[in-house]
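Please read the structure below before turning to the comments.
Heads up, one of the protein chains got dropped from this complex, but the rest are sitting where they should.
First chain written, first letter: the chains are A and B, and each begins at residue 1.
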Amino acid sequence: MKIESQAGILKIYVGESDKIHGRPLFEEIVFEARKTGMAGTTVFKGIMSFGASHSVHTMKIFALSSDMPVAIEIVDSVEKLTNFAVRINEMMDESQKGGLITLQKLDVLRYEVGQKYRK
Amino acid sequence: MKIESQAGILKIYVGESDKIHGRPLFEEIVFEARKTGMAGTTVFKGIMSFGASHSVHTMKIFALSSDMPVAIEIVDSVEKLTNFAVRINEMMDESQKGGLITLQKLDVLRYEVGQKYRK
Partner (left out) sequence: MKIESQAGILKIYVGESDKIHGRPLFEEIVFEARKTGMAGTTVFKGIMSFGASHSVHTMKIFALSSDMPVAIEIVDSVEKLTNFAVRINEMMDESQKGGLITLQKLDVLRYEVGQKYRK
């Protein structure tokens, strides 16, 4: 991450069962982020949601419990995130799924490589 | 979501066992968001927390493991979110629970309906 440029967080919300070319979309997004050289990525799974379809996804009904939401967070420079979002939009269109992508500015107070990996 | 107006994310933190009229508060908030016409909602469950009471909630002690925190995220226009927060404050007062509500500005880079639901 270029410390001098404005940093931000990209959040990508998709369904955990959404597929692209038969593979889980959220995993392919993480692999694409790593391939593109993004600084990092953290994925969280939710317990309840609704999106543009307004159908509520919940764990409490067995038939719906396999389509929980996932949120993918990527922190990097706003410039890199904005470019990467173009690629993610393409992937989400290819998978014919909806979803949400948001971008917020923030300040990075620490971004370090752990001892184990230092040269 | 009106693309022309400033977008934001509302985050509502409550305990998973908090009740309103005998029902789980976080679920009632999600249903209220859908009824009010909010663009969407995603709920995450946490593994450890403390709030205004300063009692630590953790999964590692059986007696406390049923009161994990939940965070409800709603992305929409700042105007709709601000109005909706007034309603959520009322619900949280009715349930006699504390909790936290925050609002952050952000930019929406994608908000699409999945193919399955398109007309």
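In this section, a contact is a pair of C-beta atoms (placed from the backbone, for glycine too) under 8 Å apart; a residue touches a chain by one contact, two chains touch by 3 or more.
Predicted model only: the values in this text are computed from it and were never measured.
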Hidden-chain contact residue, picked from the options A:9, A:25 or A:48: A:9
Residues from chain A at the interface with the omitted partner, ascending: 7, 9, 26-27, 30-31, 33-34, 39-45, 70, 73, 75, 104-117
Missing-partner contacts on chain B, residue numbers: 10, 13, 18, 44-54, 56, 58, 69, 71, 82, 85, 88-89, 92, 96-104
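Quick note on the criterion: only the chains that are shown with their structure count from here on.
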Rounded Å distance between chain A and chain B, as computed from the means of their C-alpha atoms: 19
